[in-house]
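Dropping a structure here in structure tokens format, bear with me for questions.
Every protein chain of the complex appears in place save one, which is left out.
Letters are used for the chains, namely A, B and C, taken in the order the chains are written, and counting of residues starts over at 1 for each.
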Amino acid sequence: MPVSEIVEIEGHIIDSLILAKVMDIILAAGADYRILEVEIGKTNADPSHCRLEVIGDDPDVVATVLDELQLQGANRIHTTDAELVSADRDGVLPAGFYSTTNLPTSVRIDGRWVQVEIPEMDCGLVYREDRRLRAVPMHRVKAGDLVVVGTEGVRVAAPERPRGHTPFEFMISDVSSEKPKDLLVREVAERIRRTKDGGYKVLAVCGPAVIHTGAGPAVATLVREGWIDLLFAGNGFAAHDLESNVMGTSLGVPVRGGTPAEGGHSNHVRVINEIRRYGGVAAAVDKGYIDGGVMYECVKRGVPFVLGGSVRDDGPLPDVYANVIEAADAMRYVLPGTGVALMLASTLHAIATGNLLPAWVETYCIDINPAVVTKLTDRGSHQALGIVTDVGLFASGLVEQLVRT
Amino acid sequence: MPVSEIVEIEGHIIDSLILAKVMDIILAAGADYRILEVEIGKTNADPSHCRLEVIGDDPDVVATVLDELQLQGANRIHTTDAELVSADRDGVLPAGFYSTTNLPTSVRIDGRWVQVEIPEMDCGLVYREDRRLRAVPMHRVKAGDLVVVGTEGVRVAAPERPRGHTPFEFMISDVSSEKPKDLLVREVAERIRRTKDGGYKVLAVCGPAVIHTGAGPAVATLVREGWIDLLFAGNGFAAHDLESNVMGTSLGVPVRGGTPAEGGHSNHVRVINEIRRYGGVAAAVDKGYIDGGVMYECVKRGVPFVLGGSVRDDGPLPDVYANVIEAADAMRYVLPGTGVALMLASTLHAIATGNLLPAWVETYCIDINPAVVTKLTDRGSHQALGIVTDVGLFASGLVEQLVRT
Amino acid sequence: MPVSEIVEIEGHIIDSLILAKVMDIILAAGADYRILEVEIGKTNADPSHCRLEVIGDDPDVVATVLDELQLQGANRIHTTDAELVSADRDGVLPAGFYSTTNLPTSVRIDGRWVQVEIPEMDCGLVYREDRRLRAVPMHRVKAGDLVVVGTEGVRVAAPERPRGHTPFEFMISDVSSEKPKDLLVREVAERIRRTKDGGYKVLAVCGPAVIHTGAGPAVATLVREGWIDLLFAGNGFAAHDLESNVMGTSLGVPVRGGTPAEGGHSNHVRVINEIRRYGGVAAAVDKGYIDGGVMYECVKRGVPFVLGGSVRDDGPLPDVYANVIEAADAMRYVLPGTGVALMLASTLHAIATGNLLPAWVETYCIDINPAVVTKLTDRGSHQALGIVTDVGLFASGLVEQLVRT
Partner (left out) sequence: MPVSEIVEIEGHIIDSLILAKVMDIILAAGADYRILEVEIGKTNADPSHCRLEVIGDDPDVVATVLDELQLQGANRIHTTDAELVSADRDGVLPAGFYSTTNLPTSVRIDGRWVQVEIPEMDCGLVYREDRRLRAVPMHRVKAGDLVVVGTEGVRVAAPERPRGHTPFEFMISDVSSEKPKDLLVREVAERIRRTKDGGYKVLAVCGPAVIHTGAGPAVATLVREGWIDLLFAGNGFAAHDLESNVMGTSLGVPVRGGTPAEGGHSNHVRVINEIRRYGGVAAAVDKGYIDGGVMYECVKRGVPFVLGGSVRDDGPLPDVYANVIEAADAMRYVLPGTGVALMLASTLHAIATGNLLPAWVETYCIDINPAVVTKLTDRGSHQALGIVTDVGLFASGLVEQLVRT
């Protein structure tokens, strides 16, 4: 049986992003909401006000959500006093104690609202005989102190962002760096599956680090098994993929341990030279010079690829568009119908692709460097989600989710 | 004479943060708004709708604002057709062309709304004889093409963030990395001035890199001239500040060029040892062993400082609280009345301080490492603004703004 | 049958680190060397000179090593001319072409040494009728051009680092960011195995991100299976480990997917409060409040742990040394006999530990942030090797190597 609770928020809840955060918290927990009443301040000076109902199937989930909402200043409508419980020993709060935020807070005691003197995070609230209410860190609680328990009768003011004419700007990024990565891999795999089911295409944009970090075989598997329909990259990615197939190295470094058979630092230049002799990647595949890897699978399966040139290219491979305007036009030509874009350890080509994508394409940026991820998710690509992790791990995770199951 | 324009937005404008962004854009440009009508979707599925008036003194500013708003899907109410102008040469758009977003876009032509086929950023809109409307990159425009000019008669759909039950979480950070830094310095100086005028205190939290990067003299000047009322730091900051005064080095590296007089790598350990002999920083100042630097100015001016201990401390200085619970309590004791907190190249002590501050204290985090800045601004410290820059530059900038003028 | 080749280097080969690099290249490839003759410049102005023999079992490996050595200016002793092969088509170099460095290079042609005019990396060397030798990028080679093939008769000057009185300083770090991570995991597992076999202890230093990123169960397994003998951490790591056991969350975020049973943001504060009620982690394990996780395994297996306090601690747990001097002394007390130290996503405690370790302890720093890894490997801890990766991946990799096999 669904349970529901009503909460209220007041303040600059739109421009301080509080109402958005409130909705996010509710939905992220698997609960739902219904707006009961909302009044938006007419001008920048006027506060707004909202009353909404939180609805969920699991009372525990709803309780958790209410706790989280209070951190945003969304309070239940209180008609009763807060519960006060006496601490039974020094340095320990009573079970179920109200855990504070650093926002202005007041508590209903004996029918009146008492303000917390100096708010501080992660403390208990202690009410002493002087009728003052203090945020007290756990270690300073004394046996016998009256401590607020539960969230009943506690009201928190909504936090405010600095607003107005300022050189600071707010950046919103959906970036996850300290999250368990397998959760995210599963989510992305699920979205890819749904996209393919809907008849849309999956695009992979790959940087050279895909090969350096040993993710090549996983990406090749995804192509072979039909999970990637389109590949954008540069000369470096393709050259190192081919180098790893021919020489077992990437930029001269063995990608699977062992000792490189020959060459070293100039391996990729030698492989590029040979591919130039064959006239292109497809010809080299046909003649058996290339017999595995990402480019090989693209050729074998007929997955279109666009290799855009850049001023730092060695060679380049004959398949590379030396003219960058033509490269972008070729990308434009194959893009329609794309539903998901995976940016794998790529900066230049990922930004170039982001510039071409309609906002409705779901975009995931995977890189070990958070600066790159933030850059990509910020560039007006509203739909981009960033994942800070080792691209090698991420790609094998996708294979496990999409191919091995 | 003030000018005003009315715009409309529709969609998930609360939880996709669009309405907040719209307000931000208007205020950041120095204009103002008035909400005329707002209807918030009752449930997660229902779209919201808002009509607001943009008001400004300068018509150019209002025009700019309207352009920026359209990137967010906030459109003027159109009653007339879009203007179509013929391109006069290949590869060049007509002046005043409508520059596209990657959002779903439609244009009023001959009284009906024509949809752009595949939206793409930074293109022109070309209407051809087949009555289709395409986003065309500049280089592919042909002489004679009919191009949409101006924003009249152009409507853009509001962008949507992925919502619902997802492991991704949105992060909002007010971090500025590629902004001209002197603008930001001026803004922070202004806020400090205002805080002091209001009778509130300014707190500086300093990491050792303040001294390594040569910012010590600037911070010392700020203390001496009365702009800093409270200092939190660790053993490292204080030790290197004292080392730079006694030895001219920080961790053995000369801070002002030239050759260190004696010592080197162990300089800070020697100075700590001497201060231990004196019994503390104040005693060493009194006896003339220390005659300059940040700690010196604090002692001379009676600015309270709290040095919190950490497991990695050498020595430590006698002034350091070896008991970290007592350190935090000491910080709590002096904090009330603080209006601005400057976190200067500090991680541990900045987070510790952030945990203790009420949400109403304006907090600025300055560090050259964006990861640190993001970490600090994310920790539930709603009020924190991050500035990615060299702390040496920032501190001398503050001196220039606050002391030299 | 072992093969050997003699190479020569000349220049500032000590202070430009060339001789060290040469030795490193030889050994890293699994080959060996014997110094035949060495003359070190008496003063900073004098060049040095070295002749050494490269010895290996596999002629291919020796050939590869010679190529790599030439990038450092270590040349074979040439008594014959270079081989010149005519290019058979435009834009393609002959197979086996000599691939250039950007160092001053000369080639023996008709018995005399001809200098390359302007060295450039990754080019071919073309000798034209004007008797001039040019570095030519692949795409500019013409059919009929005479191209240097092989390394016979090619001499490269040793690179020089800027030396002398300069504010620049050279940093040497053993950090691997773009390497395939499973290679490194296997290597570290091997070193741990060898250390344990030698009767030495393995120390793990853990930061809270170990738990946030879902690496907790893997580290717990390593403790249970006897691979970790000593644990250093702070209040945060222990609190989140316990929180994940009791609540299934880390800082309120579910660590294994699903929905948190109760609580949320304040979960860790509640768990700390309960442990304080029990009087400590061991008591809470005994009473069954804690029944899994890293701290649980430490208690069960009698693995000593030291939890050092810091000013940012909530609570803290009763097991935490609030006095940081005592914390460091406790760490000193248990350290003797340690052979390997693993720093897992920890900064503060890792630096503290690094300060206490004798130089002979092998130290591996694992973090997703290269800045942290570099910082740790730079702090005079000569023995520290850095691995930039997701700590969750690394820990499960270790389990796979050490436990599952």
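Definition applied: contacts are C-beta pairs under 8 Å (C-beta built on N, C-alpha and C of every residue); 3 or more make two chains touch, one makes a residue touch a chain.
Here the structure is a predicted model, which means the values were calculated and not measured.
Of the listed positions C:Ala20, C:Ile77 or C:Ala143, the one in contact with the omitted chain in the full complex is C:Ala20. Set against the missing chain, the residues B:Leu71, B:Val188, B:Val246 or B:Val399 yield one that touches it, B:Leu71. The hidden chain makes contact, of the residues A:Ala327, A:Val340, A:Ala359 or A:Ala395, with A:Ala327. Which of B:Glu39, B:Glu53 or B:Asp182 touches the hidden chain is settled by the complete complex: it is B:Asp182. What subunit C contributes to its contact with the hidden chain is residues 14-17, 19-20, 23-24, 27-30, 32-35, 38, 40-44, 50, 71, 101-104, 118-122, 137, 139-140, 159-176, 179, 183-184, 187, 325, 328-329, 332, 335-336, 355-360, 362, 370-371, 374, 380-383, 385. Annotation for subunit B: contacts to the undisplayed chain at residues 29-30, 58, 60-61, 63-64, 67-68, 71, 89, 91-93, 95, 97, 99, 122, 137-139, 177-183, 186, 209, 212-214, 252-253, 255-257, 259-266, 269-270, 272-274, 276-277, 314-316, 368-370, 388-390, 392-393. Within subunit A, the residues in touch with the undisplayed chain are 167, 234, 257, 265, 308-314, 316, 322-328, 331, 347-349, 351-352, 355, 369, 371, 380.
Rule of thumb we're sticking to: only the chains that are shown with their structure count from here on.
Taken over every residue number at the interface, the positions common to subunit B and subunit C amount to over half, indicating a same-residue contact. The innermost chain, defined by the distance from its C-alpha mean to the mean of all protein C-alpha atoms, is A.
With centres set at the average Cα position, the gap from subunit A to subunit C is 28 Å.
Between the CA-based centres of subunit B and subunit C the separation comes to 34 Å, rounded to the whole angstrom. In subunit B, the residues that reach two or more other chains under the touch definition are 167, 325, 328, 355, 371, 380.
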